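Pasting in a structure now, in structure tokens, and then I'll have a few things to ask.
Just one protein chain is left out here, and the rest sit where they should.
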Amino acid sequence: MEQLKSLGYIFLFLVIIMVLVIVRSINPNLFKQDPGKAIEATQNNSNSITWAQLKALNDHYLLINLGSGGKFDSVKVKNSMNISIENLLDKINRTILNESKDEIILYSGDESTTAKAWVILNQLGYKKLFILAPEENPEAFIYIFQPDTTARLENDSL
Amino acid sequence: MNARIKFSVLLIGLGVILAFLPFSTAKSFQLKPDELLLKSVSDSIYFSVDQVARFINNEDTTFQLIDVRSTEQFKSCNIPGSINIPFNDFSNPKWEVYLNQKGLKNIYYGNGEQTASYAWTISTGLNYGDNFIMKGGLNEWYNTIMLSQFEGENITPRENALFENRFNARKVFTQINSLPDNLKKNYFKAKHLLASKLDGGCE
Amino acid sequence: MGPLSILSQFPEWINLLIALFIGVGFGFALEQAGFSSSRRLAGMFYGYDTTVLKVFFTAAIVALVGSQLLSFFGLLNLKLVFVNSYYMNATIIGGVIMGAGFIMGGYCPGTGISALSIGKIDAMIFLLGGLVGAFLFAETYSSIQMIFLGNYKGEMRIDEWMGVSPGVFTFILIVAAVLLFWLAELSEKRFSRPDITSEI
Partner (left out) sequence: MEKRKYMNPYLAGVLLGLVLLSAMFLSGRGLGASGGIKYAMVAIVGAVDKDHAMESSYYSKYFENGESPLKNWLALEVFGMVLGGFISGAISHRLKFKVEKSPKITNKKRLLFAFLGGMFFVYGAQLARGCTSGAALSGMAVLSVAGFVTMIAIFGSAYLFAWFFRSLWI
């Protein structure tokens, strides 16, 4: 009897740890993904959808404008809804995102906002999550650097 | 029942729990989603190209510029003093010593803002020091710092300071990027030695 | 959260104070385990007393399990905890030399310090020898640099090397330890030396 009692304490301890682990594992308000996955998904812009691809989806998509303050921002695309970036993770919006079975496509007038929102949602585990590609590739360098062959580095600046 | 058996039961139990823990938890974002979102909507995570130019002219050592473009693009031209961490390779653990330095501000830039924003979100989520984005990226840098000229009749002292700042940054940018490749390499190597290492062990 | 001293930028004196307290705990635990007795330590190698194995594995496993649970709950960033670099040649040759020293002297540096603190004269001599050993190393440093720096493998981690998760590796280690504890207690019965164990 005495022996079983001391084993009981051990099991109690193990159960407490297990409960804590389970509670943490199912907590929706925590990141549990590998950031490497987000980096992989952005390779060759495979996380963005062009206009042509969007048309091919035949309206089976959830198009979201991230304009802040509850308003659409400078760019507005037909058939889209507004979820302001600052309210992105509110319960009601999470429900909309969770219930969508189609592709979720993010866009806004500010490429930085869209990119940040994409990473956050990707790391929360949303699959089929894309960025609506702007007309021009935002990461193209539109200038050409002309080396100045006469330039010499002053000694003290190295 | 002796101490060994009780203790073995405890250890095996803990081991089983550990064995079922997901593989990647240690690597995932440290910040809570709400905290990360709150940070990301703030305007104070951006530096304008003029501010960055001032950092360079003042040789401010409290920040480091991180170029997230590909190595080829970095080699053809980059902002003086930046280090190159191509975004494709961003999760490589070898970069952590550069990115995660307390008291040092990381300023990310690409050609536009998209890749830098990805990098910002990931490094902020992982709770690496202070992170910023250079507004507009290298395209904006070129447009403002390299190409803008003062137009008008009378220059105010304020505008004068602004243009002088741009002019100086432009000069350094052109000089360093015009260097032959081998000299450039030396310059970047010297920059890389700054990274700190963790302290520990018996040494 | 942790490691606190790295993430909260303590002033130097607090770090040193922490070091002092950790040291007090370390010395206390070693002495309570009976590591201040060289004959008890040597028992490990002749089978009559296996405390070393029990304490050593238990401590490593407790720290391993604890750090992984803390990391899982987001309280400790394991990437900021120091991982020893692996220089293959130096580690193996150094380890073999240490083993020889262990069986001759009956202490290792940590247990020697704990034995010194309760007045063991042989431990004082052991540590004096240790000072000489460190001095010899410093003086021969330039000629053995080849061994010291050879075959560098970086901060290699065994779970990555085996391709399993840290948790699974810990589980394997625990199973191995439980088996070793059982063997150790068998050996204590088989090679028991009441004449020695009653004295220490």
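Letters A, B and C name the chains as they come in the text, with residue numbers starting at 1 for each one.
Everything below uses one rule, namely that a residue touches a chain if its C-beta (ideal position, glycine included) is under 8 Å from a C-beta of that chain, and two chains touch if they have at least 3 such contacts.
Since we're looking at a predicted model, the values are computed, not measured.
Enquirer: Please work out which displayed chains the absent chain touches and list them by label.
Expert: The undisplayed chain, in the complete complex, is in contact with B, C.
Enquirer: Which residue numbers on chain C touch the omitted chain?
Expert: Output for chain C: 2-6, 15-16, 18-34, 36-40, 42, 44-46, 48, 51, 54-64, 66-67, 70, 75-76, 78, 80-88, 90-123, 125-138, 141-142, 144, 147-148, 153, 155-159, 161, 166, 169, 193, 196, 200.
Enquirer: Provide the residue numbers of chain B that touch the chain removed from this figure.
Expert: Touching the chain left out of view, chain B contributes residues 3-4, 7, 198-203.
Heads up, the rule we're going with is that only the chains that are shown with their structure count from here on.
Enquirer: Taking touching chains as linked, do they make an open path (line), a single closed cycle (ring), a hub with spokes (star), an all-linked set (complete), or other?
Expert: complete
Enquirer: Select, from A-C and B-C, the pair of chains that is joined by more C-beta pairs in contact.
Expert: Of A-C and B-C, more C-beta pairs in contact link B-C.
Enquirer: Can you name the chain whose C-alpha mean lies closest to the mean of all the C-alpha atoms?
Expert: B
Enquirer: Please compute the C-alpha centroid of chain A, do the same for chain C, then give the distance between them in whole Å.
Expert: Distance between chain centres, rounded to whole Å: 44 Å.
Enquirer: In whole angstrom, what separates the CA-based centres of chain B and chain C?
Expert: Taking the average C-alpha coordinate of chain B and of chain C, the gap between them is 38 Å.
Enquirer: Give me the residue numbers in chain A that touch at least two other chains, ranges are fine.
Expert: Touching at least two other chains: 17, 21, 30.
Enquirer: Which positions in chain B are in touch with at least two other chains?
Expert: Within chain B, the residues that touch at least two other chains are 14, 21, 25.
Enquirer: Note which residues of chain A are touching chain B in the complex, please.
Expert: Contact set of chain A toward chain B: 3, 6-7, 10-11, 13-14, 17-18, 21, 25, 29-36, 38-39, 42-43, 68, 85-86, 88-89, 110-120, 123-124, 138-143, 145, 147-149, 151-154, 157-158.
Enquirer: Going by the contact rule at the top, pick out the chain B residues touching chain A in the complex.
Expert: On the chain B side, the touching residues are 1, 6, 9-10, 13-14, 17, 21-22, 24-25, 27-29, 31-34, 36-38, 40-41, 69, 73, 76-77, 87-88, 90-91, 110-118, 120-122, 125-126, 133, 138-139, 142-143, 146-147, 172, 174-179, 183, 187.
Enquirer: So in the complex, the part of chain C that touches chain A is made up of which residues?
Expert: 69, 72-74
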